[in-house]
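Supplied in structure tokens, the structure appears directly below.
A single protein chain has been omitted from the complex, and every remaining protein chain is retained in its original position.
Showing subunit A:
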């Protein structure tokens, strides 16, 4: 869903200016800063909140490139579901994150080394790659120009029209995963009380309520 401004994107010389540039640098800076805070914050709840801030800024970056659908999905799925789930886990499982992180600094040199190597490799790869000259002719699902097809519609084309078959099959795979999880883990234990709605509905005051005479000052 990257914008291709008259083919300039291929040569890597797209320059942002004006208002988009301001917003790009704003979102990018806040995203990186809050991502750093995710690992630096002492309080795990703060970490998750910073993570949510990172997601919001990433969504802003998506909006700038014209991928409004991905931006919304990022918010709905990651902020709405995943991050909130993290928040629950962090708050409910009383994990001592400070202790977990206490050794982190001693691994920092190795971490930094790995990071530097990765960055170096990325520079080599991104600096040296080129698209095949015939790619435009052979691409199965070329990204339509933004002006012709909004990207929500373009994604819909891909998912529900061209790849309908694969999409439905993915549904079957998920069904198998669900059946599998139930087959392998569900056990009906004898001493576990299960909710029986029929039984609940069939309750009547005669069987459910017991009237006792309580003497004053003696309790039940």
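Here is the rule we use: contacts are C-beta pairs under 8 Å (C-beta built on N, C-alpha and C of every residue); 3 or more make two chains touch, one makes a residue touch a chain; residues count from 1.
To be clear about the criterion, contacts and distances are computed from a predicted model.
Asker: I notice the complex is incomplete. Of the names "Glutamyl-tRNA(Gln) amidotransferase subunit A", "Peptidoglycan glycosyltransferase MrdB", "Glycogen biosynthesis protein GlgD" or "NADH-quinone oxidoreductase subunit N", which is the UniProt protein name for the chain that's not shown?
Answerer: "NADH-quinone oxidoreductase subunit N"
Asker: Using the touch definition up top, pick the residue from A:19, A:108 or A:183 that touches the left-out chain.
Answerer: Result: among the candidates, A:183 touches the missing chain.
Asker: Would you mind spotting which of A:106, A:161 or A:216 touches the chain that isn't drawn?
Answerer: Of the listed residues, the one touching the omitted chain is A:161.
Asker: May I ask which residue of A:93, A:172, A:197 or A:211 touches the chain that does not appear here?
Answerer: Touching the chain that is not displayed is residue A:172.
Asker: Name, in rising order, the residues on subunit A that touch the hidden chain in the full complex.
Answerer: Missing-chain contacts on subunit A: residues 132, 134-135, 138-140, 161-166, 169-170, 172-173, 175-177, 179-180, 182-184.
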